[in-house]
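Each remark here refers to the structure printed beneath this line.
Here the complex is missing one protein chain, while the rest keep their positions.
Which chain is which? They are A, B, C, D and E, in the order written, and residues in each are numbered from 1.
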Amino acid sequence: MFSLGVSDHIMVAHSFADPFFGPAQRLHGATYGVELTLRTSTLGPHHVVMDIGALRDILRGVLATLDYSNLDEHAAFPGRTSTTERLAEFLAKSVAQELVKLPADTAPPPPATLSVLLRESPVAWASYELPLPAVGAAR
Amino acid sequence: MFSLGVSDHIMVAHSFADPFFGPAQRLHGATYGVELTLRTSTLGPHHVVMDIGALRDILRGVLATLDYSNLDEHAAFPGRTSTTERLAEFLAKSVAQELVKLPADTAPPPPATLSVLLRESPVAWASYELPLPAVGAAR
Amino acid sequence: MFSLGVSDHIMVAHSFADPFFGPAQRLHGATYGVELTLRTSTLGPHHVVMDIGALRDILRGVLATLDYSNLDEHAAFPGRTSTTERLAEFLAKSVAQELVKLPADTAPPPPATLSVLLRESPVAWASYELPLPAVGAAR
Amino acid sequence: MFSLGVSDHIMVAHSFADPFFGPAQRLHGATYGVELTLRTSTLGPHHVVMDIGALRDILRGVLATLDYSNLDEHAAFPGRTSTTERLAEFLAKSVAQELVKLPADTAPPPPATLSVLLRESPVAWASYELPLPAVGAAR
Amino acid sequence: MFSLGVSDHIMVAHSFADPFFGPAQRLHGATYGVELTLRTSTLGPHHVVMDIGALRDILRGVLATLDYSNLDEHAAFPGRTSTTERLAEFLAKSVAQELVKLPADTAPPPPATLSVLLRESPVAWASYELPLPAVGAAR
Partner (left out) sequence: MFSLGVSDHIMVAHSFADPFFGPAQRLHGATYGVELTLRTSTLGPHHVVMDIGALRDILRGVLATLDYSNLDEHAAFPGRTSTTERLAEFLAKSVAQELVKLPADTAPPPPATLSVLLRESPVAWASYELPLPAVGAAR
């Protein structure tokens, strides 16, 4: 079993509507360290899970839609529900949508899984993992 | 698959009775960085695995029973057997006992697993993972 | 020359009014890792710069006034000017004000300096350092 | 489920023949942070997965064959194919070969898995995991 | 006293001609984590030492001249002398040359110092610090 991982980060504002969150109901923010990992059973023709530079570019493209923004206004988190878990899920699914558009010879060899881990502070993190849909599934 | 993690640390003394451990038979000590991770398939009603603050408090409560102590005198490690693996197992089981006492709407959605990873130095670590007993199992 | 350092973190929202900041003019946020360092030439009667627990409590008290808030509404940063440098300066001066209230036998032995370093992301940080006013200067 | 991990590093030169790698076709190099993890269901007679010092020595012995070298000249990577994934695979298999030579009372209790994770930069890493062959399999 | 820091990294090959370096006489390589810090007494008109994005771009521009290369062939290190100290010195002086070209209102307020710290492995690093020449000194 092989894995390949790349990291990046975003800086966002948000708040929570649910009283469950106590002081985090107030508008605040976070730097999320983002760690994206792909797992595959085999390597592709280039002896890699996929190209690191291409993977970093895909991740950056997805993150750019959120970076320097207020997640309270983002359609993916209705009712101010942008928990770290939901943000990880959104990012993982967004990256997966990009990966399935890749030509087969540059995509991760199926079957593959994809996970996004978000570090919100030195003492807390959350992640979401999903099986990567087969290449071509986006068509 | 979701995960949620929190970290903390303890500072303890200990030694090993078994000659297998060479110089670590002498009384010495460690700062253990403690990383607690919960894994669940779904999120609860608040869009989280569980509340980060509540999880950190539970971890701190368990760690407080060991912090600034000599593990050689602790009943959980008879015969001076507080290896990093055994300490991780003890902490994971202790946290699990607290988690199963939580009301269902604040506990991790079953089925869940719990792991404790201990970093004993910049170059060594160990962990223990167990399935989390169903909520109410403690009754 | 001795130093003593402790760390903590805060999660805040903010934005910048100055067009100089480009996309950071939008409301966003940050997790600031906070590293507080005291430097002294000598140690006090207890063989320390000062008590680590007391220093962490003072830092937490200062940080609690900002944690989970929107810095755009804070009087210390008029006109939305809460750059990392200005935030470090504010925190360093706020901690200094608390330290000079300490009894001489628990305060850092003068002369002392105090610095606050803020890590805003894995790739950027800023700090502010000032000489610590003599104990009793707050009276 | 238990795990035990140790880390070390190597400093090597290499290049890639495949045009797929763009600028990395040029001779360059890397410091690889190496994280070796063993996973077992049970602990051995000494309450550990295996001895940390012995595991670090085995890892160092394997790494010493590559440290301060040019991987382009190494037989394990014909045609300049020393991707991080292939290097992780090579190291994991090499460590496994050493572990199966251990006496049963000092080896990881079977069944066990072994993984090697390589950090090639602050923003990229890869790993390879394999089931550890049963002790004695090398004979 | 204020500081501002940004980080990046490069991956290079090199070797040393001097027998003093033992095994590092062989062609090998390194990932250098690069930490660039500016220190100033005051902040500029935008309440910052200088723009973080601009500083990161300058650093990247300087690093791009070395990234994915063999330092043995670089004119700055004649006779294969690219020690971590000399590399830090070269990078610091190169960044300084770029900074002095900046318009006064975006450059660090003089007097300023600049340091480059290079992390070559988890256990070793080196740095070089110089006073930043006054803005306009490059003309």
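Methods note: a residue touches a chain if its C-beta (ideal position, glycine included) is under 8 Å from a C-beta of that chain, and two chains touch if they have at least 3 such contacts.
Not measured: the values here are computed from a predicted model.
Only one residue from C:S7, C:Q25 or C:Q97 touches the chain missing from this view: C:S7.
By the touch criterion stated above, the residues of chain C touching the omitted chain are 1-8, 43, 46-49, 51-53, 56. In the full complex, the hidden chain is touched by chain B at residues 7, 9, 11-14, 23-24, 26-33, 67-70, 120-123.
For chain E, the residues touching the chain absent from view are 18, 20-22, 81, 83-86, 88-89, 115, 117, 122-130.
The rule we apply is simple: only the chains that are shown with their structure count from here on.
Note on connectivity: the fewest steps through touching chains from chain B to chain C is 2. Superposing chain A on chain C by their CA atoms means rotating through 180 degrees, a value rounded to the nearest 5.
Ranked by distance of CA centroids from chain B, the top chain is E.
Centroid to centroid, with C-alpha atoms defining each point, chain B and chain D lie 28 Å apart. The mean-CA centres of chain C and chain D are about 42 angstrom from one another, to the nearest whole unit. Annotation for chain D: residues 7, 122-123 touch two or more other chains.
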